[in-house]
Every structure is written in structure tokens, then in C-alpha cells.
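One protein chain is absent from this view; the other protein chains keep their places.
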Amino acid sequence: MIEVLIALLTALLILVGAGFALVAAVGLTRLPDVYTRMHAASKAGTVGSGLMLLAVALHAGDLSTLARALAGFFFFVLTAPISAHLLAMAAHKMGYPLHEKSVRDELNDYRN
Amino acid sequence: MTAAQMILSSALWLALVVLGLSFLLTVWRVIKGPTLPDRVVALDMLVGIVIGFIALIAIRTGFTLYIDIAISLGLVGFLATVAFARFILAQGRGDETAEKEASKVIPAPPLAPKRKRASSRKPGAGPAVSGKAKK
Partner (left out) sequence: MTTYILSLVFAVIWVAVTGSATLHNLIFGFALSTLSLWIVREQMSARGYWQRMGRFLSLLALFFKELALSAWKVAVLVMNPRMELKPGIFAYPLTVDRDFEITLLANLITLTPGTLSVDVSQDRRTLFVHAIDCSDAEAVKRDIATGFERKIMEAFR
């Protein structure tokens, strides 16, 4: 009984994680400019792979795997915003433009 | 095959298909992506998807050492993204969209010598400068 419950939970985590990865990929193809694409990749993508790592921990069900999976999860969650921020800063500094629909760009005003 | 195994294996199949689909979409963005940062964002995302694949394989084979591989891949992916960001900052913006939009942020004079330098090291710099090949 408990075995089925764990299998169900693992399956749920896997499917939700894969779903978030798919959403991030769809966002990557549909969104109009670099900055909005970064939103999709850094949030949905991270959550997707993090959930799948947690699924491994739940499936294995021993302490050392759980600890390593948690360490990996924290690592991904902490590094994703840093890389997104660095990329956004580099792209903006080098003058890659925002999409035409953008309503304002106060950083641009500040630089000039 | 018990019920638990059945649930798990069907979920794994479905998840593998979904991940494969998202992998293809991301690769499409890497190939098409009009600017260099677009490609870098897509490559970063690709690392995330591959980590998902590794996790699924770990569950399938029950071989938990795969987690260590996933963590080190994540580390390498993060460092690669940071290096790409530095690369974007260093080489400047010397490709396709630059001509279309009026350059608002970067003043025109410093751009020209940088571009010349970037194109002079084209052979060694790998796929990241493939956008310049058109020029």
C-alpha cells in the first residue's frame, strides 16, 4: 500500500516537473525578446528540473540520496537567478533591444 | 509487475516524451534564436532539460549515482552561462539586429573597432559567432 503511494507521488513529481520543463521550452519559443524569454527559462525551467531531482530522492528513499538530491535542488534554485541576472545585464549593456511592445526602459534613461 | 511499478513506468514514459518535446523546442530556439543572448538562454535551458533526463534515467535504472552526475552537470552549466555572459560583454554586439534598430545604448564609435577584433578571431571562437558568418 505504502509502496503504491510512494510510486504515485513520484509519478506526480515527475509529470509536474516535465510539464514545467515543457512550459519553459514553449515560452522560449513563443515569447518575443531575450528578456521575456529569460523569465520562462529561469523560473519554470529551474522548478522543472528541481522537481525531477526531488522525485529521484523520493523514489530511492534513503538518507544519503535524499541529502544529495536536496543539495542539488538548492544549488539549482540558487544559481538560476544569478545566471539569468548576469545574462540580462550583459545583454542590456551591449544594447540588445527590448521588444517594441515594451512600455518603458528606465535603465536606458539612467544610462543616457 | 506490481501496480506501483506500472504507475511508475507509464509516468516515466510520458515524462520522457514530454521532455524530448521540450528538448526539440529548445534546440529550435538555439538554431533560430536571432541574437547571441537568445542562444545562450536556450543553451542554459538545455542543461536544465538534460538534468531532468538524467533524473528520469536514475529512477528507471535505480542507480542513484546519477544524482552526482546531475549536480556536476548543473555546476558546469552554470559556469558555462557565466562565461557566456562575460563573452557577450567582451565581444560587444556585432551582428544581425544591430543594423536594423537604431543603436540607442551603445554609442557608435567604440563599436566599430571591437567588431573588427571579434571577426578577426572568428575561426577559433566556435559556434557562438556563427551569426557573423552571414556578414
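Labels A and B are assigned to the chains in the order they are written; within every chain, residues are numbered from 1.
Note that contacts are C-beta pairs under 8 Å (C-beta built on N, C-alpha and C of every residue); 3 or more make two chains touch, one makes a residue touch a chain.
Please read these numbers as outputs of a predicted model, since none were measured by experiment.
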| item | value |
| --- | --- |
| Omitted chain's touching partners, listed by label | A |
| In subunit A, positions touching the absent partner | 19-20, 23-24, 26-27, 30-33, 35-36, 38-40, 42-44, 46-48, 62-68, 71, 77-78, 80-82, 84-85, 88-89, 92-93, 98-99, 101-108, 110 |
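We take it that only the chains that are shown with their structure count from here on.
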| item | value |
| --- | --- |
| Approximate Å spacing (C-alpha centroids) for the pair subunit A, subunit B | 13 |
| Sites on subunit B touched by subunit A in the complex | 2-5, 7-8, 10-12, 14-15, 18-19, 21-23, 25-26, 28-29, 35, 37-38, 40-42, 44-45, 48-49, 51-52, 55-56, 58-59, 62, 64, 66-68, 70-71, 74-75, 78, 81-82, 84-86, 88-89, 92-93, 97, 101, 103-106 |
| Subunit B partner contacts - residues on subunit A that touch it in the complex | 3-4, 6-8, 10-12, 14-15, 17-19, 21-22, 24-26, 28-29, 34, 37-38, 41, 45-46, 48-49, 52-53, 55-57, 59-60, 62, 65, 68-69, 71-72, 75-76, 79, 82-83, 86-87, 89-97, 108, 111-112 |
